[in-house]
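In this view, the complex is presented without one of its protein chains, the others remaining in place.
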Amino acid sequence: MHTSTTKILDLLSKYGKIEKVHENTYFVEVSADKVREISEILHWKLGGRFSVTVGSDERPINGYFRVYHVFLMDEQKLSIIVHVKINPAIPKLPSITPIIPGANWHEREVHDFFGIVFEDHPNLERLILPYDWPEKVYPLRKDVSIRELRNKLLKEENEGVEKREAEEKYVVPIGPYHPALHEPEYFELYVEGEKIVDAKYRGFHVHRGIEKVAEERLTINQIPFIAERICGICGYTHNVAYCQAVENAAGIDVPLRAKYIRSILLEIERVHSHLLWFGVLFHFLGFDTGFMMTWLIREKIMDLAEVLTGNRKNYGLNLIGGVRRDINFEKIEFSLKTLDYVETKARRILDKMLKLKEVISRTKNIGLLYRNEAKKLSVVGPVARASGIDTDVRKYHPYAAYSEVEFKVPVYDEGDVYSRALVRYDEIFESINMLRQLLKNIPKGNIMADEIKISEYKKGLGLTEAPRGENAHLVITGRDNKIYRWKPRAPSYNNIPSTLVMLKGENLADAPAIIASIDPCFSCTDHLVIVDIKGNIKRRIRLKELARRRHC
Amino acid sequence: MGARFHIFKEALRTGVVTKKYPFEPVKVPEGFRGKPSIDVEKCIGCEACVNVCPPNALSAEVDLNKSVKRIILFLGKCIFCGRCQDVCPTEAIKLTREFELSTLTTNDLYQVVELKMAECEICGKPYATIRQILFMAKNVPKDQRPLLLLCSECRSKVSAKYISYARW
Partner (left out) sequence: MSIKLFMKSLWIFHLNSGSCNACDIEVLNVLTPYHDVERLGIKLVASPRHADAIVFTGPITREALPKAVRAFTAVPEPKAVVAIGSCACGGGIWYDSYAIIGGIEAFYKILREKYKVKIPPTVYVPGCPPKPEAIIYGIAVLRGILRQKQRRTYFTEEEVPELTKDLIINIEKYMESKS
């Protein structure tokens, strides 16, 4: 059922004016009453998928609020952004959550930050801002500055700390932070005996206010450095996604050699992230030997990154228009030697570890996510690929140098924890293969674009495939060397709601492995609250202790 | 049993890989981004690094009573990105290869460079460091060099008068 690009654009032009912003990316302005109809057509009927919702305060430019819904059509290699303008006097819009459950969190976030009410949303509560945030204070609106917010909130802070402690019902842990989301995961599991009957998620305890800082204080070329520190494991993908969004918006031509260098570092990051994930998974299954040995292989990759960029993490290699550091012959030789070592070791160690009886019995048929649930929730990355959805931004919306290399996308159908492990295992070797092609075929040339001119109020979309899934960054450039609006959306934002589906009906002792299987960063110090419905007891327990239970 | 045996064999084959730090020093590769350090003879106090530093670890303050400018580098906030090294016109600030920077107080993480400023001939306000004026002078045509001795407001007033006089 392949609809061609022209047919899609014809259909969309009936709803509103189409604007081609850059290659394969179209913005369509629709009226508020048609939003649900067009979302249903794009997500369910034409084979596309919902990606992210962005809100923006454009009152200084044109007097309206605006909401952007981003849809990606993988087969036709298109990105379609549907946007609606909203009257600031009555800020409301029909919600698309009843049709696409995956849009639940996205709309709640726009409500938190801008005050736009989504009609017919099932639960329009606070998502990101803490429960004691003052009413009617919307941080991302343009008429409130960081200094005012700081003075207002920190004054209340000093007076209100004890009050907050007394009111909290649970002792909220500080636990792990999802690198892509910058908040800790805190799951409430309702159990009967050892079986989980329901799960709730409370999170977003760590909200650092990156979007406001980037709009007010930082210049266009300083934002790549803060984008990298969104996540300490897959930060370089955020860096590249932001730079691509600005380069697309301004029409800057990045030289091919710079694209190759960016792709090389992106793949190095993918290998290190998957090896880290295997270590964390084995640690949760109680198999610490696996943890130590996979991290032993990973150290060589960190050393390689140090030689190429100057630091083990936070590479700091990008500026708008190209990269800052070049790669020479000795570095290429060193990289190829390291990759040979990593490949032989990984094949010997990981291959055998995934064949152990204990590992298989604790991961096969556990944490199932069927294909239609996955499509409803718009999951991305290895979670989607393990449930039978063939989606990979590198293949279907190629960026950097990915159109010049050959690679396969591993897809499995079972949807359990074991298939997600197999997807990541295959991806490690595909990445090493890609790295060899990139290193051997790197062309000569400049590493920075010659002409860099960025005009004001131009829109751009940047997509990259992080180890956890796709990143989507929407950028609107501003004046005076600043950005008007930047929305980075990390992949786990779409993936975490799927754990609540996966956890129902499973044993309590499998919970750590299931939560870790979507790869939410660093769950070693995760805290859970277990609510025993029958006995009416609430206990707090660490994920690590839970993992040890079954194994010893 | 087969898988477990292979893993054990691999562990024996790998052996002991532990580095002997802190009992032996560890080498860092070339191009490593370590501690930034200002060469006090080369710095001219132009504040290019202050403008470009993302976390504002480099800051500048002007003391109007003593007519000095201080460039302050706080290693606590530094993210070791190297942008200051990219933009410095005299190659005064460079990233070294040191990474052993721990201290017991934040006071020890500061480097301060204090440079004397020149005072405007007309209004007496300190406006730029002497080193910066000497650095810029060779790029300015000879007949306009005396304008460098004035602060920016006085300079624009004098130039405006000169231009309006020339037109008249």
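Structural remarks
The chains carry the letters A and B, assigned in the order they are written, with residues numbered from 1 in each.
We adopt the following convention: a contact is a pair of C-beta atoms (placed from the backbone, for glycine too) under 8 Å apart; a residue touches a chain by one contact, two chains touch by 3 or more.
Please read these numbers as outputs of a predicted model, since none were measured by experiment.
By the touch rule given at the top, the unshown chain touches A, B in the complete complex.
From the options B:12, B:64 or B:104, the residue with contact to the chain not on display is B:104. Touch with the chain that is not drawn comes from one residue among A:61, A:99, A:210 or A:449, which is A:210. Chain B residues in contact with the hidden partner, per the touch definition given at the top, are 17-19, 21-22, 26, 35, 40, 54-57, 68, 74-80, 98-116, 118, 130-131, 133-134, 137-138, 142, 145-146, 148-149. The set of chain A residues touching the chain not shown comprises 130, 139, 146, 149-150, 153-154, 157-158, 161, 164-165, 171-177, 179, 182, 184, 205-210, 212-213, 217, 225-226, 229-233, 235, 276, 292, 295-296, 299, 302, 311-314, 521-522, 524-525, 542, 544-545.
Following the convention adopted for this analysis, only the chains that are shown with their structure count from here on.
With centres taken as mean Cα positions, chain B sits 35 Å from chain A. Residue ranges on chain B touching chain A, taken from their complex, read 3-4, 6-7, 10-11, 14, 17, 28-29, 31-33, 52, 54, 79-83, 86. Partner chain B is touched in their complex by these residues of chain A: 218, 221-222, 225-226, 229, 289, 293, 296, 306-307, 310-311, 314, 316, 324-325, 345, 348-349, 352-353, 355-356.
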